[in-house]
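Provided herewith is a single structure, encoded as structure tokens, for subsequent inquiry.
What you see is the complex with one protein chain gone and the rest in place.
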Amino acid sequence: MSTRLRAWLFVAPATLLVFVFLGLPVLATFLTTFGDPKGPFSTYAAFFNSKFRMTVLWRTMEVALITTIISVAIGFVTAWVVARAPSRLKSLLIIAAVFPLLTGVVVRSFAWLVILGKNGILNSFLLKIGVISEPLSMLYTQGSVIVAMVYLFVPLMILTLVGVLEGIPQDMTDAAASLGATPAATFRQVVLPMAVPGLIVGSVLVFTGSFTSYATPQLLGGERQMMMGTFLYQRAMVTFDWVGASTIAAVMVVVTLTTVLVMSKVARKLNPVAG
Amino acid sequence: MTQSLTLENITAHYGTTKVLEDLSLHIAEGELVSLLGSSGCGKTTTLRLVAGFLEPTSGAIRLGARDLTRLPAHSRDIGLVFQTYALFPHLTVRDNVGFGLKQRKIGGAERTRRVDEMIERVGLGALADRHPANLSGGQRQRVALARALVIDPPLLMFDEPLSNLDAKLRVDMRVEIRRLQQANGTTALYVTHDQEEAFSISDRVAIMKGGRIMQLDTPEVLYSRPANAFVADFVGFDNMVDMRVISDMGESVTAEMDGGAQIVLPKSQFTVPGKKFIFAARPDGLLVSAAPGAEGIPATLGLRTYIGRAYQYTCETPGGSVAANGPLSAPLESGANVTLVPQPEQCCLLPAE
Partner (left out) sequence: MKHRIHPLLIAATVVTFLFLLGPLVVIIGAALSDTSFLTFPPQGLTLRWFSNIFEISAFTRTMGTSFMLAVGGTTLSMLIGIPAAYAMARYRVELPAFLGNVFVLPILIPEIVLGFSLMKSLAAGIGLPIMAALLIGHALLVLPYTVRVVGASLNSFDFSIEEAAVSLGCPRLKAFFIVVLPNIRAGIIAGFILAFITSLNDVSISIFLTGPGVSTLPIQLLAHMEQFFDPTIASVSVLLMGVTVAVMAVVERTLGLTFLTK
């Protein structure tokens, strides 16, 4: 048996699984959107002309973008400290970040339901200390969705950035100092540029993750804060409008893939040496 | 604007482990001094203390009249070449070299001129716009050198700068380093574990062990007159035999080793350091002789190996096993009884320890 044939035999089952059960169904979803009797692009025309659908799309983009920005800010500071912590403490902190990451989305979103609810602990606390006289309705707002999303994705950002920051050799920062760079200058001129690829990877993960999330907007946003994920589910499983749902799915795929492609291009531009 | 470097009674700890003990060192203006020793001897720690990456527990570091001891690393104005080169991967050769000038707020035409001049001087003119990833090891080394030199520092430091290069390039680069250092007359501290490198490049060498300097002197003195057994072993005195003086008369001293064999040491060539001492010899310093009247240490030959310029024998003497060389013209067989004749220029006497 030739080596090439053997190699292909080994990868064949996995490749087939992906092509048959991911490639074809997703392709079918795409094709559905062009099969409308009113013309091949009528579903997209309908999507982009519908004020409601565009509101959902923009809201989802907005939530994903805000989530990404907050996660980068929190994640970078935390990762910076974690990467510099003594090794014992560092392992503990990494464990503390991995634990929520490996805990399910439902459980983690549920926690915020308990905290932000009408009778939740934040309201009872605020009532008790007298800041408010009646409970605030914090659930089913954009804010509650963003808080839970940030909660969902900060660990991912921390872990990505810890890896990147640890990958910057101490010699680099020492070299900068020996050449006269103050700690602030070292951070700006050496650490930050070298962390850019990691920041981009982390941001892409968080943006696409929050853009396509389902459970969190479902639990904390509800009908009022419909996002692309919940919208897709509603169209597919509640109103059984599969063409409409397929259009939403296609838009999600396009946005996700565009983000990935554009950002990896940006990364390559900002960091011409990587690769 | 070169300056002398002074380390005064430096003691340093990593956590609770003492890594340097009461170390003092003075490097004169324009002098190149190497710290030589195996890993863990404290040579890199010393360099990092001077650079400001570590703080000493006690003691003082001075550059010229300036006290560096508590100064942050970025205010010390020292050119440092790292073992890993530590080139900034996101910057071009030009920006790497210009980094230090940028920090000193030297901009515009002057920066361009100095950077280009320095890049030219290290022979990288054609590669100025490349990134470090696209350079060879030797080229990276040159960028690291240019980056440290362009800031015109009063002190240059090198942390095993050649250990990542292949043998041929290492020799070229150390000549290059010496040339550039002497051209500027910059004071330099050079850390290495390679004896040949240290000896070839330095005005003086400090041989270190366990956080202390065992001997600090010119390469010539270290090579021929080590001060103690550690340094002697380091510079190739493979054979060391304990001796005691039994008579000291006129022109020579007679000494005896364990097992009773005696040697006669002419005072014109040996200075006996005490009643008891160590006789140290390189294999070349003990000539294997089968001639009947030869004077020296009686020995029985063991295994013979060919080392190019001579045959080397393992020899059993009354004082223990030693390695000695014999001429290529007369190979001897294992078991032969011979005399090992000391060759004074490859032998030395050390104080007993």
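When the chains are written out, they are named A and B in that same order, and each has its own residue count from 1.
Keep in mind that, in the parts below, contacts are C-beta pairs under 8 Å (C-beta built on N, C-alpha and C of every residue); 3 or more make two chains touch, one makes a residue touch a chain.
Keep in mind the model is a prediction, meaning the values are calculated, not measured.
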For the chain not shown, which residue from B:L54, B:L124, B:L180 or B:A323 touches it across the whole complex?
B:L54
For the chain left off this view, which of A:T43, A:S144 or A:T212 is in contact with it?
A:T212
Contact residue for the chain not shown (choose from A:M54, A:I132, A:L192 or A:L257)
A:L257
Contacts of chain A with the missing chain: which residues?
3-4, 6-8, 10-11, 13-15, 17-19, 21-26, 28-29, 32, 74, 77-78, 80-82, 84, 91, 93-108, 110-115, 117, 119-121, 124, 151, 154-155, 158-160, 162-163, 166, 173, 208, 211-215, 218-219, 229, 232-233, 236-237, 242, 245-246, 249, 252-253, 256-257, 260
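Note that in this section only the chains that are shown with their structure count from here on.
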Chain A-chain B separation of Cα centroids, rounded to whole Å
55
Residue numbers of chain A touching chain B in their complex, please.
169, 171-172, 174-183, 185-186, 189-190, 193-194, 196, 271-273
Contact residues on chain B for chain A in the complex?
51-53, 72-80, 82-84, 86-90, 99-100, 102-104, 131-134, 147-148, 151
